[in-house]
Each structure stands twice: as structure tokens, then as C-alpha cells.
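Apart from one protein chain that is not included, each protein chain of the complex appears where it belongs.
Letters are used for the chains, namely A, B and C, taken in the order the chains are written, and counting of residues starts over at 1 for each.
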């Protein structure tokens, strides 16, 4: 009976109506959190907005608790549920003192839309789908970053502490250079004291952009060849059915031939 | 009879000659509006240019009125006609006072070329053709923008009002960062007071560029697979015709066999 | 006999040895012109370099004259020959006074390598090959540029003459914005006096980059589908040969059947 009760709860929580109601609440909640960025609106309607925000949060918590009750531990088997759980939990944390930055994270609730709108979830899952096949090229890129960061820190660190003072600073500067943003200014400045720095910067740009280019090509080629494999399978099936159709006619013709011969045989027997 | 008159009008308005005359007028009009950007030319020939401009506009209005008269309401069923209607209407609005900016919009008449030159219309329609399949990825990108804008406004708004003072300012700054223009300078400045800002900026760049990359990939893959489907259909047809040809020879051979057997049968019957 | 003499000349001028000798001269000439950019080298070896330069130029002129003599007017039918003719002619122009800039153009002789090295010529021809199919998208992009340039000049020209003072300045600024270089700074500055300028800049960036993206996609898709058409033709041929092979066995089997029946017929006739 508990089982039956569970099923009723699940079918209620996952009904179209409740789903759409939750989507509506997420949208309203996201807009309210957006309003809270405006001091004017906060001073006029701050109290009301906070009230609505807490009410909506209460609904989210209740929805989550019902789901956890209904699905038990299997709730936490699903990545999207864990995603939901973390987002709702952040909202429940105290937000005073050094944790006040967490208030800004409340807007992450808007990301729950991704889970609740199937089209968005599908796109995000597709985006993540390409990542594993790229993991080793990311390892390679990280290795390139690390090697260049160490060389940069050791070679330019003492003269240009803001850009290359620590490994972290060098990594940030290399990321900046990879985006090609302001790289020439940095390179020209460093070249004043280290004439060979141009080799460092240009070789990094070439290696990093060639590797990034290949990440991009890998995604295009993977996606295309998956589609192609599917298409090829379809094409082979189409050709197979054509061949089968054509052959069935031939087989029929041969069958008729056989009947002719059998008839002939009988005639001969009769004579 | 009204109907017949309508047909005559339509066939006249849509005749090659009138079409090319209109294209010519659009080009001349666009050049004149271009001339008007030069104070020297305006001071010497301003009156004449304005006269020609008004004459051409008159022709456009007459052409439009004739079409509306001929097609009646069905004129407004066509997106390109509405496009035309708005562009011509803008030109008729008064342009003094706060509406003087509308004078700059007169050059939009040049865009009528897109409607009137088939090749251009074809390309623009192809450009729009890809958009619907991208709509959900744009929703996702907007969501990412919104979440980052809210976080940015709340976290950096008070310290950097020019970049993150309001939601709108944050959105503009995020768009700037997505184009990678000057992002490093903004990030380095914000990092002075908010050491963890680098995470904000780098994660936004990675998410935004990965999503944009996937918009691009989606267009390439869509276009390619459409072409491929068409090609595959052609290929299957080619293979089908080959198989049919080959088979017809076999069927012929079998038919001859049949005739042989029938002949044989007759011979046996005769004996 | 003149004809025979011509053929001897042509086969000499186009012989591997002469071709490679010319390539060698172009390389040497390009290096010498490169050396002339260094004041030190010019002050020490200037005279010698100029002498070699003139000697090589003389060889180029003689080669060209021989070819023109041999091919007559048909020499000018070939685009690459006209290219050669212009480059060699520039070198013969006087280079004093206001024409001294033409001295810098002497390095264009290095471009003769493209004509003389088949691999390079092939690549350049392939690059040009894609252009015609892109011509209308370039017309569209020019139209977008023109419209935005006129709007920009009229709206921002008086306040920001350096960026939008004339149609030409606006076009340059728009090209700069299309490359995303420094666009945010321009936009933020213009926004101070024209709050709605952000719409102008962002819409231009979106339209220009989407159109450029489609230029790129058009090239990829064109190249891919050309290769694919070639591949498909090959594939159909392969399948055709398989089908023909298979069928020939069947036809052979049927032929044997026929022979059986004929033998049978004869036996019956004999009885």
C-alpha cells in the first residue's frame, strides 16, 4: 500500500500540470532575483519580493522532499536530481557575514529550468555528450599550459610579477594570450628586457590555437560521422529492400520456369 | 472585369522591366542618401538631391499603393511585403524634433534591394532558414547570460558601476567579454577587489564560447546533413536504376528460357 | 618555319631547366629586395645589390619578351601572364618623386613564385575557385556595411568625426568592429551621448558575424559536397561493378540452363 501511495505521489509530482507550475515558479523566481539587483525596486518592494522568494523556495523544498520521500535513495542516482538538490540547498544556507556572497548564487535556481524544460535538457546533455571524447586533448592542452606557465614564471616572473609572478598568474596570462586579448602589448613589453620572448609568445599562440582548432574539428567530425553512420545504415537498408524487391521478381520468374518444367515433365510421363 | 484589370496591373507591376526600374531607383536612392552624409555635397546640391529623393519616394509609394490595391489584404500576408511597407512608411513620417533620428533610417530603403534582387532574397531566406533550429540554444545562451549578469551585478555592481551597475550594464559587459574584447583588463581590475573574479570571467568565457561553438557546429552539421540526405536519396535512386537495368537483362534471359521450354513442350506434344 | 622556330623557343622557355632557373632568380631577387630594407646592408653592399637586382630584372624582361614574341596575342589571354606582365612592368616604371612608393612594390615580384611553382599556383587557384560562389553573400555584406555606415555617419558623425565623420571613416570603423577589435571602447564612448548606440553596435556585430559565419559555412559545405559528389560517383561505380560481376555469374548459370534445354530438345527430336 505504501508502494501504491508512492506511485500516486510520483504520478502527481511528475504530472504535466505540476511540472509546468514548477517551470512557472522558476521563471517568476528568476525575474524576482533579477529585480533585486535594482536598488530602487528593492527599496520600494523589497519586502514583498523577499516574501514571494521565500514562498517559492518553500514550494521548491517541499517538491524536493516529496521526491526524495517517493524515490528514496534512487533519487540521488540521477545527476539532474543532485544538481537540483545542490541548488536548493545553497538557498537554505545562512547568508550573513563572509557567506553573503552565497546570496548571489540564489540565481542559480534559474538553471533548474534546464532540468525542467526537456528541450534545454536535451541540448545541455548534447553539449556534455561531446566532452568525454575531448578529455585527452584537454589533458594535452593543460600540459602545454603547465609547461609554458613554468617557463614563463621562471623566465619573466621577477621582471613582470603582475603577469608572470606566480604559476597562477602565468596561467591566467596564458589564458588571456590564448584568447589573443592584448597579447601583443604583453609581448612587446616583455621583449624590452627579454628579446627572445617573442618566440615564447608566438609559439604558445600557434600551439594553443592549433590544439584548440583540433578540439573544434574533433567535435565537428564526431558529430558529422555519427550522423553519417546513422545515414549509412539507413541507406544500406534502403538498398537492401530494393535488392530484395528486385530479387523477389526474379525468384517468381524462376518459380514459373520450374512450374513449366514440372508441367513438361508430367506431359512426358503421360506420353 | 475588376479581376481582369487586377491581373493586368499585377502583370505590369511584376514585369521584368518595372522590377529592374525599381531596383535601379533603389540603387540611385541609396547613393543619394549616401551623398547626403557629406556636408560639402549637401551645401552644393542639397536641394537637387532632396528633390530626387522625394520623387523616388513618390514612385515607391505609388508602386506600393498599386500593389496593395491589386492584392488587397493578401498583400500583408507576405513577410517581404510587410518589410517593404514598414520601410516606405518610415520615410513618410515627420522627421523634425525628437524624431529626427528617423531621417537616418531612410537608408533602410537600400534594404529593399534584398527583396527585389532574387539572389539576395534567396541568401537572406537561407540565413533565416537556419535560425529556428537554433532557437533553443539561444534560449540556453540567454539563460547563461541572465544568470551571469545577476551574479555579476550583485557581486561587482557596487564597486564597478560602469561595468556591472545594472542588469543591462552587466549584459553589455558580458557580451563584450563573449567577443573577448578587453576582457582581460576588466578581469584584472575586478580581481584587485574580488580575488575570485577570475573564476567568474574564465568560466563565463568557456561556457559562452563552448555554447557559441555549438551554435556554429549545429549550423554546419544541419546544412551538411540536409545536403547529404538529398545526395543519399539520389544515390539510392542511381543504384536502384542500375539494379533494375541489370535485372531486366536477367528477366529477359529467363523469358528466353521460358520460350525455349514452351517450344520444347510443343515439340513433345507433337511427337 | 617561323612556326617551327616558335615551337623551339616555347619548348626552351618552358623547359624544366629554364623554369627552375627563373624560380631560383625570383627567390634570389626577393631576398635581395628584403636585404634592401636594412640600412646597414644597403650602405655596405647597396651598389652590388642594385646591380644584381637590375640583372635579374633584365632576365625577367627578356623572358617575358621571348614569351610574348612566341605566343603573340594569346600570351595575354592567360590571367597568370597578365599578372606577370603587370609585375614586371611596375619594376620598369621610374621611381623618383611621388612615384617612389612604387619602389616598395618591386617585392611583388616575389609573387611570381605563385605562378611558377605549380603547387602554389594550384592552391591560389583553389582559393579563387571558391570566390564566385560567395559573390552574392559579399554583395549582401556590402549592403549591410553601406546601410550601417550611412546610419552611423548621420547619427554619430558630428560628435565623433574620427570614427564616423565620413562614409569612408564609418566603413573603416565598421570593419574594425567586425573584427571585434576595440569595439567595446568605441561603443561605450558613443553611448555617453547616444544611449541607444549599444543597439547599433550589437546588432551590427550580430548581423556581420552571422553573415561572415555563413560565408565560412558556405565554403566548407561547398568543398565537402564537391568531394562527396565525387565520392558518391565512385561508390555507385563500385556498386555497379559488384552488381555486374554477380549478375554475370547468374547469366552464366542461365546460359548453362539454356544449353541443357537445347540438348534436351535435340534428344527429344532424335527420339
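General observations
Assume a contact is a pair of C-beta atoms (placed from the backbone, for glycine too) under 8 Å apart; a residue touches a chain by one contact, two chains touch by 3 or more.
Fair warning: this is a prediction, and the values are worked out from it, not measured in the lab.
Checked against the hidden chain, the listed residues C:9, C:180 or C:207 yield one contact partner: C:180. Of C:52, C:207 or C:220, it is C:220 that touches the chain left out of the display. Remark: the omitted chain is touched by one listed residue; of C:9, C:23 or C:111 this is C:111.
Hidden from this view is one chain, which touches subunit A at 136-137, 139-140, 143, 146-147, 150-151, 153-155, 157, 166-167, 180-185, 188, 198, 202, 205, 210-211, 213-214, 217, 220-221, 224-225, 228-229, 232, 235-236, 239-240, 243-244, 247, 250-251, 254-255, 257-258, 261-262, 264-265, 268-269, 271. Interface with the hidden chain, as seen from subunit C, comprises residues 30, 33-34, 36-38, 101, 103-105, 107-108, 110-111, 113-114, 119-120, 123-124, 126-127, 162, 172, 175-176, 179-182, 216, 219-220, 223-224, 227-228, 231, 234-235, 238-239, 242-243, 246, 249-250, 253-254, 256-257, 260-261, 263-264, 267-268, 271.
Heads up, the rule we're going with is that only the chains that are shown with their structure count from here on.
Chains that touch both subunit A and subunit B: there are none. With every chain reduced to the mean of its CA atoms, the largest distance from subunit A is reached by C.
At the interface between subunit B and subunit C, two copies of one sequence, fewer than half of the residue numbers in use are shared by both copies. With centres defined as mean CA coordinates, subunit C is found 28 Å away from subunit B. Taking each chain's centre as the average of its CA atoms, subunit A and subunit C sit 39 Å apart. Among all residues of subunit C, none touch two or more other chains.
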